[in-house]
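I have a structure here, written as structure tokens, and I will follow up with some questions on it.
The complex appears here minus one protein chain, its other protein chains still in place.
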Amino acid sequence: MSIQQLVNGLFVGSMYAVFALGYTLVFGVLDILNLAHAAVFMAASFVALTLVEALGLSILAALPIAMVAAGLLGLVLERIAFRPLRARADSNIAGLISSLAMATILGAIAHELWGPNVTRFPFDTLPNATERLGGIVSRMQLTVIAVALVLVLALTWLVQRTRLGRELRAVAESPRAAQVVGVNVDRAIAASFFISSALGGAAGILYGLAYDVHVEMGRSVELKGLAVIIVGGMGSMPGAVIAGIALGVIETLVVAQLGGSFRDVVSFAGLFLILVLRPHGLLGAAATREA
Amino acid sequence: MEALATFYETYQSTIAYVGLNALLALSVYTTLSCGQLALGGAGFAAIGAYASALLTLRAGWPFPAVLLAAVVLPALVAVPLGLPVLRLRGVFLAIATIAFGEVVRLGIVNWDYVSGAEGLVGIPQKTGVWMIYLALALALFVLGRLRGSRWGLALEAIREDEPAARTMGIPVARYKLAMLVAGAALAGLAGALEAHFTFMVAPSGFGFEKVVHMLVFAVVGGSLVHWGPVLGAALLTLLPEILREVAPRVGLEPGPLRQLVNGVVLLLVILFLPRGLASLPLRGRARRARWVES
Partner (left out) sequence: MNPGPPGRSSGEAAAESNGAVLRLEDVHRSFGGVRAVAGATFAVAAGEVHGLIGPNGAGKTTLLNLVSGFLAPGAGRILLGARDAGGLPPHEVAALGVSRTFQNIRLFPDLSARDNVVVGQHLRRRASFAARLLFLPGARNEERAAQEEAERLLARVGLEDRARAHARHLSYGEQRRVEIARALASAPRLLLLDEPTAGMNPVEVEAVARLIRQVAAAGTSVLLVEHNVRLVMEVCDRLTVLHFGKVIADGAPAAVARDPAVIAAYLGDAA
């Protein structure tokens, strides 16, 4: 595998990883699959694009601002679509359906606001130069990898070293027990949605910088993101990162050897195999079989 | 009479689609009725649609045989799919079946014999609207007889408490598989009927959005009774047609408006009427029954 391919794989994989981190965070804490995650991915990209194009901000400013916007959107999602369902017995299926509804609504709003066309970030948003690292790699790819790395490290620090992180882990174990020891469960859940959506938004912005921005852009990552968190293990953050990177690298290899049409087969074949052979994923611990 | 004929002419397509969507909604209902969220319907519909198209176009089979194949083939595929996958709980089953649907779609996109992403065109229109409604009526009849019967009660038992159902001797895995197979057959039939109504098939019609629509029909209509999903399908198929008239006046594109309405309806239903619209009359009856008891 050449340096070029490796960097390409890491670059694609880091976008998958950041997206999947958000997905798995909410599942780990709430046991709910938030299918609106891809919509937030898309919306954040458009917000960043608008900030750069209409307001002339540099990407350095637009990225964090758009991430915060995505986080706020996540808070709204949680308040409208998930919190009312928490008491229900079938809350994870109902939550899935509710998130589907929100995804549809967000998609419609985005379509209205930004139109159906495919757009791109302005040419000079990111430095276009290429580096010689034993092969030709673009600075854009390296930037994306770097940003993803920073985000992963930041999230790891947050979860392992801060009080909020401890609270999130407590709620993930048992909301009731966490409440008993004084954790404000509502606030912890809201925080996890904020963080999750900020990450999803970051992935969207990175994707938009790398490729293009349009209302359907969530489609491509949506199902792959699912594959990544299942293979990595639902609720496992290291799992999401490892599986995301692995998917990016393997996809790049497969495309190089077998051609572009086989790229998507990797994620679904992997997903299927894992679900049948080892449903809790490589690093996960969630109960996946029936009683 | 004259007016009725004109009405039919103009709205034939819509009427057909209400029926087709109702069949698709029922294919999700079969597994929902025993508590399983199986979302492979788009894949099964694709298998039915493509198999029927190929048999008509390349093998010249008569239409009844084609429809039979469109029912049997997805049903056969459902067995090796269901055996491992129905052991998974809730969300994981949903994901596995979504993945199945995507695998089918990607397989078609990459298959040159069926022209990949472009799809097949020129399928003769052999589907009559009466066929769709006959199939729907049969499906509703069978599902209706299932309810309240030994097997229908067993399915409800599985939905409400699997371990307890097992202690009654109900072979849970077998019943779930049977419902998956039944759903696959319905979806395959709907796929074939649609292919021979719209002259074409293409993989883009069988993606994740398709099965989401099917799920929405079933959820909005309500999956506690067999006619619930039909109600949901009818409402959500007719609504966009009505909206298409309304949209320009409200200054919105019909596309996003339909999407918005779909989303809002689904959200309202799941938050406030989780058992779907069909539960409205049933709720009243249950409330009255409770009064009688106490």
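All chains are identified by letter, namely A and B, in their written order; residue positions are counted from 1 within each chain.
To be clear about the criterion, contacts are C-beta pairs under 8 Å (C-beta built on N, C-alpha and C of every residue); 3 or more make two chains touch, one makes a residue touch a chain.
For clarity, every value in this text was computed on a predicted model and none was experimentally measured.
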Contact set (omitted chain vs shown chains) is B
Which of these touches the unseen chain: B:Ala65, B:Val79, B:Val142 or B:Val246? B:Val142
Touching the hidden chain in the complete assembly: which of B:Ala157, B:Leu243 or B:Leu260 does that? B:Ala157
In chain B, positions touching the absent partner: 141-142, 145-146, 149-151, 153-154, 156-157, 160-161, 163-172, 286, 289-290, 292-293
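Convention: only the chains that are shown with their structure count from here on.
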Quick one: chain A and chain B, Cα centre-to-centre, how many Å? 30
Per the touch rule, the chain B residues reaching chain A in their complex are 37, 84-85, 87-92, 94-96, 98-100, 102-103, 106, 109-110, 162-163, 207-208, 212, 215-216, 219, 252-253, 255-257, 259-260, 262-264, 266-267, 270-271, 274
For the chain A and chain B complex, residues of the former touching the latter: 33, 80-81, 84-85, 88, 90, 92-94, 96-98, 100-105, 107-109, 111-112, 116, 219, 222-223, 226-227, 230, 261-262, 264-265, 268-269, 271-272, 275-276, 279, 287-291
